[in-house]
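First the structure, in the form of structure tokens, and then the observations on it.
So, subunit A:
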Amino acid sequence: MNLFNIFLRTFIFPGFLFMLILALFLHWLDRKLIARFQGRVGPPWYQPLADLLKLFAKEDILPSGTNQYFAALLPLISFASVLTASFYLPVAIQSVPSFQGDFIVLMFLLSMPSLMYFLAGWVTQGVYSIIGGNRSLLQYFSYEVLFLLAMSGTAIASGSWALSDIRLTQIKETPYIFPQIIGFLLSLAGLIGKLKREPFDIPKAKSEVIAGALTEFSGKKLALWYITIQLQAVVGLSFLIHCFFSGLWQMNTISGFFIFLLLLVILQCVLSAISAIYTRLRIDQLIHLNWHIFIPLTLLHNIYILLK
Partner candidate 1 sequence: MNTEKAANKLRDVLNLDKTAIKQIPFNEVKITISKQQLLLAVKTTLKSGIWHLSAITCQQLEDDFILLYHFWKSGGLSLQIRLDEKNPQIDSICPLIPGAEYYEREAREMFGIEFLGLPNPVPLLLPDDWQGGFPMRKKEQTNHDKSEGDDLQQKGKSS
Partner candidate 2 sequence: MSKITVPIGPQHPLLKEPLSFLVSLEGEKVTGSVLRLGYVHRGIEKLAEQRTYIQNIYLIERICGICSHIHSTTYCQSVEALLKLEVPKRGLYIRMLLCELERIHSHLLWLGVLAKNIGLNTLFMYAWRDREIVLNIMEEISGGRVSHSVNVIGGVQVNLNESHLSLLQQNLQELNKRVKEILRSIENDRSFQARTQKIGYLSLEDIKRYCVVGPVARASGLDIDIRRDAPYAAYDELNFEVPVMTEGDVWARSILRIHETLQAIRLCVQIINNLPDGPVSITAPRRVPAGEVASRAEAPRGEVFYYVRSDGSQNPARLKIRTPTLTTLITLPGQLKNMQLADVSTIIAGVDLCIACGDR
């Protein structure tokens, strides 16, 4: 692979530029769908891009006493980790050769933004930021565990922690969506909790804590947070598709790429529908739901897979 190829793959497709466009597209789709569910028209296709550009143009100001260096570092680390995570996912072309344990590496990289979110609340030291940060930490400890456990069902079934092996086993046998439908639904719930989407968006509930941990951010830093959240959604959904639907398309083909995009759009529709229907849950109801219902189900499911 020569330098030009590497440059193309890293920055254009399926690298940064493609990922950014996909993130903005999926965000627009989410907003449009929720608007349609609510009887409204919804934003035009360029709205997320316009929001991003507008944020770059705004004044970047933080409360006095905030550690400026640290506050600038947090969104950069989140952005960098999510983009790195996107490399490990085969979209249509195998970008990075898979290795044993890259499943765990991907999990770790995807969980970095949530941790940085909590630290962002702590570093800006506002009342709303601290409350939002504390809530997000509670949610982080619960729903990251759920996501990891539910997705591990696929790794256990394929007998290895390498993403390429998970894919190969699905091509050989059947896509894991069919035997592991419960695991799929639970990992979807885990993803909603991870992304802090409605109905699990209590850390950033507008009517209580204004904007949660990000209340004091503005300008370029907020633009980075904004795009990180969208990218986290794309990478999370792609991860889900890779682990559960892999056998349905072929790598390195145009048709495979479009089937992947179609699956992404369908899953986004499901997420938007869930966001529009349910009320936001309180933090104690959230934790109760996770530890009393979701985790036991996941454990039972994993034990069943292990025994099979």
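The candidates were selected such that all candidates are chains of the complex that A comes from, given by their letters.
Convention: a residue touches a chain if its C-beta (ideal position, glycine included) is under 8 Å from a C-beta of that chain, and two chains touch if they have at least 3 such contacts; residues count from 1.
As the structure is a prediction and not an experimental result, all values here were calculated from the model.
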item	value
Neighbour of subunit A by the touch rule, complex-wide, chosen among 1 or 2	2
For the subunit A and candidate 2 complex, residues of the former touching the latter	34, 37-40, 127-128, 130-131, 198-199, 201-202, 205-208, 210, 276-285
